[in-house]
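Only one protein chain is missing; all other protein chains are in place.
Chain naming follows the written order as A and B, and within any one chain the residues start at number 1.
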Amino acid sequence: MDLGLFIDGLVNILQINTLLLIIAGVIGGIMIGALPGLTATMGVALLVPFTFGLPVEQGVSMLLGIFCGAMYGGSISAILIRTPGTPSAAATLLDGYPLAQKGEAGRALSMSIFASFCGGMISFIMMVILSPQISKFALNFSAPEYFALAVFGLSIIISVSGNSVLKGIMAGVFGLMIASIGLDPVSGFPRFTFGFMNLFEGPPFIPTLIGLFAFSEVFKGVEKIVTQAKVEAKITRLLPSRADIKKCWKTIVKSSILGSFIGSIPGAGGDIAAFVGYSEAKRTSKNPENFGKGEIQGVAAAEAGNNGCTGGAMIPLLSLGVPGDAVTAVLLGAFIMQGIRPGPLLYRDHIDVVYSIFAGLMIANICLLICGLLGIRFFARIISINRNILLPVIFVLSIVGSYAMRNSLFDVWFALLFGIIGYFMQRYDFPASPILLALILGPMAESNLRRALIVSQGDYSVFITRPICAVLLFLALLSLITSTIRQLRLQKKMRQEASL
Amino acid sequence: MKKLVAILLIGFLVLFMAGCGQSDAPKQGEAQQPEEKKIDFPTKPVTMIVPWAAGGGTDAVARGLSKAAEEFLGQTITVNNITGGGGAVGFGSGLSAQPDGYTVTMITFELISLPPQGLVPFTYKDYDLLMRVNMDPAALTVHKDAPYNTLEEFIQYAKENPGKISVGNSGPGSVWHIAAGLFAEKAGIELNNVPYDGAAPAVTALVGNHIGAVTVSPAEVQGQVEAGDLKMLAVMSEERLANFPDVPTFKELGYDVAFGTWRGLAVPKGTPEEVRTILADAFKKAYDTETFQTFAKNSGLGLAYLNADDFKAYLDQASVDVAEVMKALGLAK
Partner (left out) sequence: MKKADIIAGLLGLALSFYIIVQSGKFPEDHVLLLGPSFFPRILAGLMVVMSTVLIIKALLGKSAPTAEKLYIKDPGIQRSIITLIATVIYLLLLKRVGFIVDTIVYLMFLMYLLKLRDYLKMVLVAVGVTFAVYYVFKVALNIALPLGFWG
């Protein structure tokens, strides 16, 4: 870290037109993130052509603004209408939506933006200071480690299993089954595709997500339109209260650091980070039984985790030239078309660009905080709209959102199918989040297990002899056992309370 | 009573929409007529179907090219990313469009590798080709600490340790998988092919020294090769590449392997010849613009224009080769 160079970079960024571009990027990103079906990746991809005419620093800073904005934006719709605007916000809705139902949408939104900002800043600091070390660590990840990471992630299913561990695992296994639809990742053989070419690449992820969460919730809303009271959001303040910050700061810091690390591992992104952060917060909480019912710490953990990925994902991109996730893969393309090739040489040949990017990311996060805070009143108003207008509009947005990913009506039908499945699951107490985790991690677990064995020529010992892999697998086992015991105890306690 | 109203409303909805549906059938017939008169094309915006996601390499080429072509065509060109099925969904919907020239499809290598796997009911022969845009060869790239520095040493090593070198590719049946298979066949060696979810993860695994080599395009490893983390042993092009003048081709080393991925433009079979000519001219002019040439240079794109007939001849040969290699790799049925 060279302070002089950083200040040069900052001066570069702090010009009125660059700032305006970043702000435009952040606002656009928040909107893209909040709309179901439009993800950070898509937002960045759609704006890349626009940045060609701009100098590198300006173009890239604007794209970073979109990245940060979209990561936060997803939480708005997750909190207000139980629709994760982006996959990364799926962990946020577990507690964000119950909070909004209690009339505390404002509180959840403030904490979400605050945690997003902290996550972004902490990961920015880690990126500036620890880039070389972290990227070296990330390079140790090969197929066996990815397999172990996926298994560890899958063990989180237990802690988001709601009222019944059994039903949670069943939902998880069902999700893994869905995830195995598509061309086999190793042999290319089509599995369970029913002859649909649309299913070759696996079940469409975003439409499934929209179906499970948004459609199912709207069906429920339609059913209960008469009996359900309208929720008002009272907004008394923009920043989270001192009590909330005091309660959550440890969670936020921990989640941000976890998020940065997970983001820096190529192939693991904000969605995984948010769930890992959430489950870690629940594990260490004094009142784990409040999680899932509107615990502010849950919102903080998930949002700090997914925004923590922003800086993390930049680490391998800048220092190794390999993208950390889907968004940075698009960024890599944008860099190359600007005539700049990220990688070890970037630090040697274009150190000024590197520091401008650092500065750009920092400014983007500050803009995010300001835009997000100013927007809270506006966002929260959504929830006060009459439900007989709001529900039809959510329906249309969900349909368009499922369509938009691949311009495909097939995906909309798929979303509708999962809407029906999700509706019955919700009715009979099967949690939906395990399906989501399974869809993200299932293909990762399977393909890396088999890939590891291909590389090792069928030798299973790679899973024990490689230290990172062995540790992760051990942690996964540990987490599986302890969280099962804890969750069973918790559920018993909750049942006793309910019967009293 | 309320139920009745609701049912009536649904009925109304159905009737209303069915009515709308009928009304547009004759209009579609009308819309086709003008194209049969030679000169008047295009009279409305043209759609370009891209079977890969926005933000990817193919998408960038399509957008760059169509932006430049708008000027020569006198109409806007809307890029429509219809993705899925490893390109299959986009290829399929490009084929099902009206053969009136208003839907152009960006076709890619996968169009000749999907049919041998028995995955799709169409081939490149169902299209009328317009032109080939680019061609990127495969390059054999290894880690900097690898015990081999030349192609000869690599082959020697592979012969001494059959099946021990793991070669990463971008997915089962992908172009780089086939490239490795073709190389192994021509060199008479046995390699351990490892499929990844795309080229980038394979390159990452190579940088981390978890696998022995990759056979992806030079642009995908350029950064790491220039930084000295990876070394490129040979490329599967006809001539040495401008960006890598020191890397020999397989051909000059005595292995008859010239192979790579390509992109081109096509319209559904049965499109009138005049329309095809107008489109091909406009896209060729767009291809020659300075903007597009600079864009291609910056993004490391191997421009390789072929006109419709040469492109057809090229595909006739390439599709046979690919099908053979895929059979040898156990990928084709």
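The definition used in the following text is that a contact is a pair of C-beta atoms (placed from the backbone, for glycine too) under 8 Å apart; a residue touches a chain by one contact, two chains touch by 3 or more.
Small disclaimer: the values here were computed from a predicted structure and weren't measured.
Among the residues A:3, A:16, A:243 or A:396, only A:396 touches the chain that is left out of the figure. When the missing chain is restored to the complex, the residue among A:174, A:249 or A:347 that touches it is A:174. Only one of the listed residues, A:137, A:189, A:249 or A:347, touches the absent chain: A:189.
When the whole complex is considered, the residue among A:282, A:350 or A:387 that touches the unshown chain is A:387. Listed for subunit A, the residues touching the missing chain in the whole complex are 32, 35, 38, 42, 46, 163-164, 166-167, 169-170, 173-174, 176-177, 180, 184, 186-187, 189, 191-192, 219, 222-227, 386-389, 391-393, 395-397, 399-400, 403-404, 407, 409, 412-413, 416, 420, 423, 427-430, 446, 449-450, 453-454, 458, 495, 498.
We adopt the following convention: only the chains that are shown with their structure count from here on.
If you average the Cα atoms of subunit A and of subunit B, the two centres end up 31 Å apart. On the side of subunit B, the complex with subunit A involves touching residues 53-57, 59-60, 63, 80-86, 88-89, 92, 117, 119-120, 163-164, 166, 171-173, 192-197, 200-201, 203-205, 207-208, 210-211, 219, 222-224, 226-229, 295, 298-300, 331.
Those residues of subunit A that touch subunit B in the complex are listed here as 41-42, 44-46, 48-49, 139-143, 183-188, 190, 197-201, 204, 266-267, 316, 320-323, 329-330, 332-333, 336-339, 341-345, 406-408, 447, 451, 454-455, 457.
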